[in-house]
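Written below as structure tokens is the structure these notes are about.
One protein chain is absent from this view; the other protein chains keep their places.
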Amino acid sequence: MDFDNLSFIFINASLINNFVLAYFLGICPFLGVSGSLATATRMGFAVIFVMLVSSTCAYGIHSLLLMLHAPYLELISFIVVIASAVQLVEMFIKKFSPALFRALGIFLPLITTNCAILALALFQTAKGYSFIECLVFALGAGVGFTIALVLMAGIREKLDLAEIPDTVKGTALAIMVAGILSLTFMGFAGLGG
Amino acid sequence: METTITVKKTFPHGVHPPEAKEETHHLKIRRFPFAPVMILPLSQHTGKPSKAMVREGQEVARGQKIAEADGFVSVALHAPASGIIKRIALAPNPVGRMTPSIYLQPFPASSQEVLEGTPIDPDTASPDEIVKAIQDAGIVGLGGAAFPTHVKLKIPEGKFVDTLIINGVECEPYLTTDHRVMLEQKDDIFMGIRYLMKVTGAQRTIIGIEANKLDAAQELSAAIPAGMPVSVEVFKVKYPQGAEKMLIKALLDREVPSGGLPVDVHTVVVNVATAAEIGRLLPHGRGIMERVITITGPGVAKKGNYWIPIGTPVRYVLEQAGAKDNISLVFLGGPMMGQAVSNLDFPFTKGTSGLVVFTEAETNSKPQKIYPCIHCAYCVDACPMFLNPSQMGILAKKERYEEMAEQYNLFDCFECGACSYVCPSHIPLVQYFRVAKGILREKKAAS
Amino acid sequence: MNQIDLKKLTAPPNPWHMLRSMGGVGIVCALLIVVAFQGTLPRINQNKAEALEKAVFQVLPGTKNRATFRVNPDGACEPFQGEARGQRLVYAGFDENNKLVGIAVEAQGQGFQDVIRLIYGYSPEKQAVIGYQVLESKDTPGLGDKVEKDPHFLANFDNLEVPLAPDGGALQHAIEFVKSGGKQHPWQIEGITGATISSRAIANIMQKSTAEMVPLLTKNLETFQAGQK
Amino acid sequence: MSNHPDAAAKTLDTNEFIKGLWKENPVFIQVLGMCPTLAVTNSVINAITMGLATSFVLIMSNLLVSSLRHVIPKQVRIATYILIIASFVTVADYVIQAVSLDVYKSLGAFIALIVVNCIILGRAEAFASKNSVGNSLLDALGMGVGFTFALLCLGGVREIMGNGTFLGYHVLSAHYQPWIIMILPGGGFFTLGAWLLLFNYLRKRKEKISMQ
Partner (left out) sequence: MNLTQKTLEIRTSPHILSGMSTDTIMRNVVYALLPVAAFAVYAFGLAAALVISVSTISTVLTEHVLCRLTKKESTIGDWSAAITGLLYGLTLPPGLPLWMVFCGGVIAIALGKFMFGGLGYNPFNPALVGRAVMQAAFPVAITTWHPAFTTDRFYNLPDSTLTLPFMAPVFKAVTTATPLAQMKFDHKIADSYDLAMGFVSGSTGETCAVLILLGGAYLAWRKMMNWRIPAAIFLTVIVLSEFFHYLKPEIYPDSLFMLLSGGLMLGAVFMATDMVASPMTSRGVMIYGALIGILVVVIRLWGGLPEGVMYAILIANAASPHIDRLVQPRVYGTGGVKRKT
């Protein structure tokens, strides 16, 4: 794999086609966890981690199902296997690194049902990425998610102190800010091309 | 002794308000007549109120001790004039709170004669004796804080002082009392320094003066007694250089730790007027009866520096100084930290260093409109404590006081007013911080 | 009723019970999926074939029939049928007289927003690209998607010359990108004002793909001509 | 009595249908299922397809979950629901591919992502597992229609403003200048934000009126 291609996959997944800001994936945690910076950062790292795990799983499942000639089981297997894998990893972390578990643990179940994770599996399959490409893609998507989440958290902490008009308060405001962030990320278009 | 004075030192941040000292700094200190009634609050200092030693109807002589210290953080109080104790009752202080006070009616044509007490010799007296004498003389920080001086002179076990700093900075605009004291009471100052060095054990003394008082600096350094380890340092003019922490930073580049005292960095800071008063009173065993106060501002005709007896009501002073008809704002102390008075019957106390009177012309020109914070960072660049007043102001507005204290070091703010002074949005930041501190203290007390 | 339910709720979990119900649901689901898959498979395959045919016919004007070929790693092509996944395929188009019109090639590369996938038709007779269509592009609608619609831009591909050098190993001229109004040679692609990046990306994809594929296709010309059986 | 899940299960309650349309609209009020709401509403046809596909899965899974509610043990219920939902999504996925490949392509992976749409699992867990088949059907219908309606609101605005068309037909002047941002991701956020603003405003006004 040449480096250019990998770096393009990374930049594309993290900035140009940011999962949250361009594909609207993971909006729920994006809106839910971006209230405070500390949680946002930890959540971001948890997502990167889960993305890498599930990307690996999805690559395995896809190869296996190709061999079995059973593409119709793909969706179900993705869901089931990713959920179980994350659960296993969670138990593993809990056992071997309680500190890490305390940092990421509470987010892991939340992430498992996150559409960004499933979408990652579906996208990488649709794009026919190789294993290395899959990992880079997962890393890019996770980093992109984290960047969006952290930027959002900073802005929302600032807005906590603002005199927001009543009508705008709540989800509407967060969605609008996400829209502006999404616009700003358009500046990255064409990078690495 | 001829010295060329180099002006380099100062502390980082701070502001440059207009000095407005030129109207009074050249005026010699004059004496002031006794008011018909004097009000002497028992609590003129930080700490426990003094305990009255007189009863109603008793005749007292000028200089007689009329209240004694109640505990260590407390000082004595002396009669500013010979007269009769009319009553002991509650009287208003400038905040409007009522405090127990002694009403003294001077005898008509009461003389300025003062009782002589037991002299304290700086060479033979022990440090503890001097501390006790200072407490008995009723001496508090005359710079404005009114903290009992002897308390900070009592060096705690295990700590030591290498430098005594005499604070002649007088950074508040309008005020020129320290300036005049330095020019007119040089001997008293050096006498005071002798006592202070003895008490603290400091090996050297530095007198810090701002560059707008070069004459004082020159005269003082010329007058340093031979063999005395005293030097004079001149700073660039900047507010609030007179604050202890800023002064230590500017002079020695040491930082008093958050929540700590100057003694933690081996210094003691004493105001120059306090030092002069110690040097003036202790050799005669007397107590404080009067102090130098600057009466100034566009609202008074007879501006100047006066020896005003403690307890003189503001109203009497204003009448004597020729207050104009359209006065609208009167405050005790300088314009940056001074307290506006609501009631002219309030008396001058030991901590009052000035009386500034504004007319309607000044108060009306003050912009009233408060804009939202635009994050211009003027306050961040002004705060001598390197706090973030902007963020704290926003938090205060949302009543997030705990966050202010925990994340933004609210309690390191000493309310110098630099942030409010520079704020282009006219946000009353200092007031916010006072309120926040008050509420947090109450909460802490309640829990 | 209530009592029975309460008993059920308070009863300790029965592993056999759990397994049984999971298994039951699993079987129902499996049935559902298989039925749906089998039921829709012919239709889906037909849709896919139609879509492909449409694209091939469009980039190779005059085509009536097509044949699929696989490009092996050694550069040789052979007729191919079956699962398309993971294979490198080209499509030969034949007119009503069963004469080879050209070969349709898929190519992809990085565009403005994401990967652009396109298909183009190469005519060995004219030694030129004779048609082109964008299969997939996420470039800005109204701006980047001009490369799919702009008639002036599409005209570039009516006869885009890609002749082989005399030795047959490489192209005589690589495809070049010139900006709008600058086209001088038949091997140049003229860009679109305001969509410079997307049109340049197309030119890059075409340049790369033709440089590789045209010599390869020429080598296998006989296979293609014989392809339709 | 009222605590019991099957207490009111005997009768059909049309309120179960109505609530999904407005009062408990999954998108505008509950703010669920944001991902498809934003991602596929750049055209009306996509919005409708997505709405229908989601409704289909919602109805079928609600029916199945509700009819199996006494059989499925509590401990494995979530896993079972996901299994059921994933199956129906797979079915929907194939059906759409069979009907129109173009629509399938423009929806991309978002059809498969219906699996993780919180509305579906939410209804299965919160409603179907506790209510009768009939009421569950009504609930699913209501939610489905409400969801589709919301998607249509977004898709309509975005297609008309962003392209000057509705369902592909030109509804504005031929010289209309499309606001391309509306079919970009940013426009999705802004349109949803604007709708939420409108709903906020209406709710606030209603509260104010009812307070007086």
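When the chains are written out, they are named A, B, C and D in that same order, and each has its own residue count from 1.
Convention: a residue touches a chain if its C-beta (ideal position, glycine included) is under 8 Å from a C-beta of that chain, and two chains touch if they have at least 3 such contacts.
In this text, all values refer to a predicted model and were calculated from it rather than measured experimentally.
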item	value
Chains still shown that are in contact with the chain withheld from the display	A, B, C, D
Residue among B:336, B:355, B:395 or B:436 touching the omitted chain	B:336
Residue ranges of subunit B at the interface with the undisplayed chain	15, 17-18, 173, 245, 249, 252-260, 264-265, 315, 318-319, 323-325, 327-331, 333, 335-342, 344, 356, 358, 363, 366-367, 371-378, 380-381, 384-388, 390-391, 408-409, 412, 415, 417, 420-426, 428, 430-431, 434
Residues of subunit D (touch criterion as defined above) contacting the omitted chain	172-173, 175-182, 184, 186-187, 190
On subunit A, residues whose C-beta touches the chain left out of the figure	37, 150-151, 154-155, 157-159, 161-165, 168, 173, 176-177, 180-181, 183-193
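As a working rule, only the chains that are shown with their structure count from here on.
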item	value
Mean-CA-position distance for subunit D and subunit B (Å)	71
Geometric centre distance via CA averages, subunit D-subunit A, whole Å	23
Interface hub residues of subunit A, defined as touching at least two other chains	72, 76
Multi-partner residues of subunit C (each touching 2 or more other chains)	29, 33, 36-37, 140
Category of the chain touch graph - line, ring, star, complete, other	other
List of subunit A residues in touch with subunit D within their complex	21-28, 31, 72, 75-76, 79-80, 83, 113-115, 118-119, 122-123, 126, 166-173, 175-176, 178-180, 182-183, 186
Subunit C-touching residues of subunit D, taken from the complex the two chains share	4-6, 64, 68, 70-76, 79-80, 83-84, 86-88, 90-91, 94-95, 97-98, 100-101, 105, 162-163, 178, 180, 183-184
Residue ranges of subunit D touching subunit A (in the complex, touch as defined)	31, 34-35, 37-39, 82-83, 86-87, 89-90, 93-94, 108-109, 112-113, 115-118, 121, 181, 184-190, 192-193, 196-197, 200-201, 204
